[in-house]
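Here is chain A:
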Amino acid sequence: MALLDIKGLKTHFTTDDGILQAVDGVDISINRGETLCVVGESGCGKTVTAMSILKLIAMPPGKIVAGEIIFEGRDLVPLSSSELDDIRAKEIGFIFQEPMTSLNPVLTIGEQIAESLRRHEAVTKKQALERTIEMLKLVQIPNAAGRVHHYPHQFSGGMRQRVMIAMALACRPKLVIADEPTTALDVTIQAQILDLLQDMKERFGMAVMLITHAMGVVAETAQRVVVMYAGKVVEEAPVDELFGNPRHPYTQGLIRSIPRIDLDAEHKTRLEAIGGSVPILINPTPGCRFAPRCKHAMSICAEREPRLREIAPGHRIACHLGDAQ
Partner candidate 1 sequence: MFDKDLRTMIDDVKDGRMNRRAFVQRMIAVGLTAPMANQILSLGGVAMAQSPNPYKPTKRGGGGPLKLLWWQGPTLLNPHFATGTKDQDGSRLFYEPLASWDADGHLNPILAAEIPSIQNGGLSKDAKTVVWKLKPGVKWHDGKPVTADDLVFNWEYATDPATAAVSGGTYADMTVEKVDDLTIRITFKQPTPFWANAFVGAYGCIIPKHLFAEYKGSKSREAPNNLKPVGTGPYKFVEFKPGDLVRGEINPDYHMANRPYFDTLEMKGGGDAVSAARAVIQTGEYDFAWNIQVEDEVLLRLEKGGKGKTLYAVGGDIEFIAVNFTDPNTEVDGERSSMKTKHPILSDARVRKALALLVDRDSIKKVIYGRAGRTTANYLNGPEEFVSKNTKWEFSIEKASALLDEAGWKVGGDGIREKDGKKLKLLYQTSINGPRQKTQAIVKQACQKAGIDVELKSVVASVFFSSDVANPDTYAKFYADIEMFQIPMTQPDPALHMRRYHSREVATKDNKWQGRNFPRWVNKDFDAAVDAADTETDPIKRADLYVKANDLMWQDTVVIPVMHRAAVEACSNTLRPALSGWANQTDNLQDWYREG
Partner candidate 2 sequence: MSQYILRRLMIAIPSLLGISLVLFVVLALAPGDPFGELATNPNVPPEVQAALRAKFGLDDPIYLRYLHWLAAMAQGDWGFSFVSRMNVDTLILQRLPTTLYVIGSAQLLALAIAIPVGVYAATRPYSIFDQIANTFAFIGFSLPTFFTGILFILIFSVKLDWLPFVYSTDIKATGIAWALEMIRQAIMPVMVLGLFQAASMTRFVRSAMLDVIRLDYVTTARAKGLGQAKVIVKHVMRNAMIPVVTLIALQMPAVFGGAIVTEQIFRIPGIGSLLISSILANDTPVVMAVTFVFACLVVLFNLIADVLYGWLDPRISFR
């Protein structure tokens, strides 16, 4: 049984212009100890999916309108906020994208890590502090015992992300969701953080759901990959399979864009790889959402929405092209 099984998740936002279907029927599952990468452009719904798991989206305007999020056999969707609080951080840890703004500026990092321990585990203040220092050491913060009383602004971005990781792992969760944990960091730091994450995963054996839009990160860390586009999963495969045999035109575009950037960084135009841009998800047109940008678009693509189907073991795509082939 999967650790986490998201089935048909639909998260919508009410806006002044209409209902924004940010996540529209997503199925993702993660096994224990596995690293799953969710990739896609910004705005494709991957962050909303992740946030929906712990209901961290603002409600209202956001709302989970359909679907199940089954974590260890228990559906999280109908749970109340206080019931979810027992799962947050304890069972599922969360690492956010912006280390610069994700830490409370007026509390010491020690307080911020310890409060999570104190919430979920019966520890004294002193024990919590000791464990916090221990965690800080684990994430390789030098002089952890002294730094524990420092405020976030006294740390660099990379250090803060380490603090975030320490915070997310403090309660030894079974699943860590890392939402673009390296995007805001310098390239050199990015690698360090990913290594640290990898290291932690090996040490604690938790599952990791890594959300990213960088294919390089995917190749380096993932065991399985889910590709999202416009609120839907378009392709899902083990990492080698995906890179070796991408089936969805969108995935193909994503992968093709990697070497091009490497070779010709000067002429990088961000969306050169895939023409057009992400559709606005208010009253989306029927049919495949990628169709307008797809080189292989057929008449059926504009009419009927492709279903996610398995084309090889563990490899699923949502594309009419596969049908034709």
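Throughout what follows, a contact is a pair of C-beta atoms (placed from the backbone, for glycine too) under 8 Å apart; a residue touches a chain by one contact, two chains touch by 3 or more; residues count from 1.
Per the selection procedure, all candidates are chains of the complex that A comes from, given by their letters.
Values in this document were obtained by computation on a predicted structure and should not be read as measured data.
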### Query
Given the complex, what touches chain A, 1 or 2?
2
### Query
What residues on chain A touch candidate 2, complex-wise?
51, 54, 56, 58, 81-82, 84-90, 93-94, 96, 98, 101-108, 112, 115-116, 119-120, 151, 153, 164, 167
